[in-house]
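For this view, one protein chain was removed and the others were kept in their places.
Lettered A, B, C, D and E in written order, each chain numbered from 1.
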Amino acid sequence: MLDDLEEFKRYRERMNVRILSASNLGIKRFFALDSRAYENGALDAKTKELLGLVASTVLRCNDCITYHVIRCVQEGVSDEELFEALNVALIVGGSITIPHIRRAVDMLDQCREKRREGSSVEI
Amino acid sequence: MLDDLEEFKRYRERMNVRILSASNLGIKRFFALDSRAYENGALDAKTKELLGLVASTVLRCNDCITYHVIRCVQEGVSDEELFEALNVALIVGGSITIPHIRRAVDMLDQCREKRREGSSVEI
Amino acid sequence: MLDDLEEFKRYRERMNVRILSASNLGIKRFFALDSRAYENGALDAKTKELLGLVASTVLRCNDCITYHVIRCVQEGVSDEELFEALNVALIVGGSITIPHIRRAVDMLDQCREKRREGSSVEI
Amino acid sequence: MLDDLEEFKRYRERMNVRILSASNLGIKRFFALDSRAYENGALDAKTKELLGLVASTVLRCNDCITYHVIRCVQEGVSDEELFEALNVALIVGGSITIPHIRRAVDMLDQCREKRREGSSVEI
Amino acid sequence: MLDDLEEFKRYRERMNVRILSASNLGIKRFFALDSRAYENGALDAKTKELLGLVASTVLRCNDCITYHVIRCVQEGVSDEELFEALNVALIVGGSITIPHIRRAVDMLDQCREKRREGSSVEI
Partner (left out) sequence: MLDDLEEFKRYRERMNVRILSASNLGIKRFFALDSRAYENGALDAKTKELLGLVASTVLRCNDCITYHVIRCVQEGVSDEELFEALNVALIVGGSITIPHIRRAVDMLDQCREKRREGSSVEI
C-alpha cells in the first residue's frame, strides 16, 4: 500500500539529483528559493505547508500534493485541519479537484499507517 | 485611488443579489457553502483567508484576490505575513502570477490607506 | 449599460479583421474551424453554444463568455437553461469561476434588455 | 483491456467512502451538490453530462473524463454526438487536450465493448 | 491609441518599486531570477522572448503578453515570426487564447506605430 509514496520519493530524488547536476544556474537557484519559501518566518512552516497543499490542489498536481501532505504530517497538522484546508481547495477549485483530494487523503492515510508501523515519514 | 476597491465591491454586491434572486437552487447552495468554508474551525478564519488568497493568486483571479486581501486585513494579517503568503504563491505559480501579486499589494495598500483615513474596510 | 457589450463587439471585430489580414494561413484556418465547431450536426447549435459557454466559464475567459452568451440568446436558450449550465460550470470549476458567472449573467441581462428595447442581439 | 475502467471505479468508490466518512460537513455537502448539478431540469441529464465532459476535457482531468464518458453512454449519447462534443473541447482547449481526447475515446470504446459482451456500464 | 501600453508600463513600474521595497527576500530573488532567464545564453534573447510570449499566451496573461511583445520588438522579431509564434500558441492553447492573441497583435501594432512616430519602445 505504501508503494506509491515510496516510488514518488525515489523518482523525485533521482531526478532532482540529475537536474541539479546539469549546469543550469537558474534552475538551481529556483530550487533553493523553493525550499526557503516554506521556512518559519512571520508565518510558521505548518501554515506555509498548508498554503502549499491548497495551491497544489487547486492547480491539480498529484506529485506536489504528495510532497506537501508528507510535509504537513511532519509539521503536526491534524486530520481535521487537513480536511478543512482541502475543503477550501475544493470550494475554490471545484469538483475538478476531487480526484486530487482523493489522492491527498490516500497519501495522508499512507503517512498515518507508516507512523502506526513505527516508521518515520520522510521526504 | 480607492475607486477600484469600491467599484469591485459595488459590482460584486449588485451581481450577487441578481444571481441569488434567480431560481437556481444549486448556485444558492454553492454560495452558502463558499461562505462557510472560511469560518473558524480546526483552522482559524485568518489561516483560511490566507489559504483563499494563495489559491486565488495561483489561479490568477483578480476579483478573488481583492476579496481575500480585504478579508485578510479584517482578520488582522500583518504586511509581513501577507508578503510571505504571496511569496509561496509566486514560487508555486511562477512569474505569470506577478501581475496578480501587483494587484494584491495594490489592494493591500488601498485597505491600509482607508484605515489611516479612519474608514472601515468592508466587504 | 450596453457599453461593455458594444465595446467588446467593436474591439473583437476590429482585431479579427486585423489578424485575418496577416498572411498567417494557420491562424486563418483555425478561425474557420472554430466557427464550424458550433454548427448544427449530430448535436444542434444550441447545445454546442452551451458547451462553449461552460468551457469558457471553467477556463475563465470573459470575452469568450460574452460571445457564447450572445450566441445562446440567439439560439433561444432560456434563462433557466442558462443558469443550469452555469451551475454545472460553477460545480466543476469552483468559486474561482464566480466573477465570470457574474459577467455571464450581466451579459445575459444586457442582451435581454436590448431585445426589450426592440434591438437585435448581434455578434 | 477493461482494467483501467475497473481500476478507476474501484479507487474512486473506495476513496469517496473514506472521504465521506470524515467529519468534514463542507466536503459532504459539496459532493451532494455535485450529484444534483447533473440531474434532469430545464436541461436534461444527457445535455448536462455532455457539459460535464467538455468541462473536464478543457480542464484536462482524465478521471473526470472517464466518469462523464460512462455517464454519457448511460444517457444514450451516440458516438457521433460524443465526437462533436469532443471537437468543441478540442477547439476551445487546443492540442493540449489531445492526450485527454485519446483517453475519452479509449474509455468510450471500453464502454461499448462491455455492452457488446453483455455487461452493464456502471459507475 | 498608445494609452494601454503606457498605462501598463506606469502601473507595472510603480508596483514593482513598491513590491521590491518590502522586506521579503524571496520575492526580490525571484524577480532577479526572472530577469536572468531571458538573457543571452545557449539560446539567444530573441528566442527566449518568443518562448516567454508563447508561455504567456497559452497561460492567457495580458500583462505578460504586453511585456514580451515589447521585448520581442526590441529584439528585432519580425511580424511574420511573431504571428508564427502566436499560431503555435493558438494551436496548443485553443480558441480560449484568441482574446489574448487580439491583445498581442494590438500591442504589436502600438509598438510599430510608436517606432514609425520616431519614439523608442521601452519597458
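Rule of thumb we're sticking to: a contact is a pair of C-beta atoms (placed from the backbone, for glycine too) under 8 Å apart; a residue touches a chain by one contact, two chains touch by 3 or more.
All of these numbers come straight from a predicted model, not from anything done at the bench.
Asker: For the chain that's been dropped from view, list the shown partners it touches.
Answerer: Every shown chain touched by the left-out chain: A, B, C, D, E.
Asker: Using the touch rule from the top, list residues of chain E that touch the missing partner.
Answerer: 33-34, 37-38, 41-43, 47-48, 50-52, 54-56, 58-59, 64, 78, 80-81, 83-85, 87-89, 91-93
Asker: Quickly run down the residues of chain C that touch the omitted chain.
Answerer: Residues touching the hidden chain, for chain C, are 26, 29-30, 33, 36-37.
Asker: Tell me which stretches of chain B touch the chain missing from the display.
Answerer: Touching the chain left out of view, chain B contributes residues 58, 90-97.
Rule of thumb we're sticking to: only the chains that are shown with their structure count from here on.
Asker: Applying the document's contact definition, name the chain pair with more C-beta pairs in contact, A-D or A-C.
Answerer: A-D is joined by more C-beta pairs in contact.
Asker: Taking all residue numbers used at the chain A/chain B interface, answer same if over half belong to both copies and different if under half do.
Answerer: same
Asker: Where centres are the averaged C-alpha coordinates, which chain has the largest centre distance to chain B?
Answerer: Greatest centre separation from chain B goes to chain D.
Asker: Using only Cα atoms to place each chain's centre, name the chain farthest from chain A.
Answerer: Result for the farthest chain: C.
Asker: Please work out the Cα centroid separation of chain B and chain E, and write it as a whole number of Å.
Answerer: Inter-chain centre distance comes to 27 Å.
Asker: Using mean CA coordinates as chain centres, what's the chain D-chain E distance in Å?
Answerer: Centre-to-centre distance between chain D and chain E: 38 Å.
Asker: Residue numbers in chain B touching 2 or more other chains?
Answerer: In chain B, residues 26, 30, 33-34, 37, 55-56, 59, 64, 80, 83-84, 87, 91 touch at least two other chains, as defined above.
Asker: If you connect every pair of chains that touch, what shape comes out? Choose line, ring, star, complete or other.
Answerer: Contact pattern: complete, every chain touching every other.
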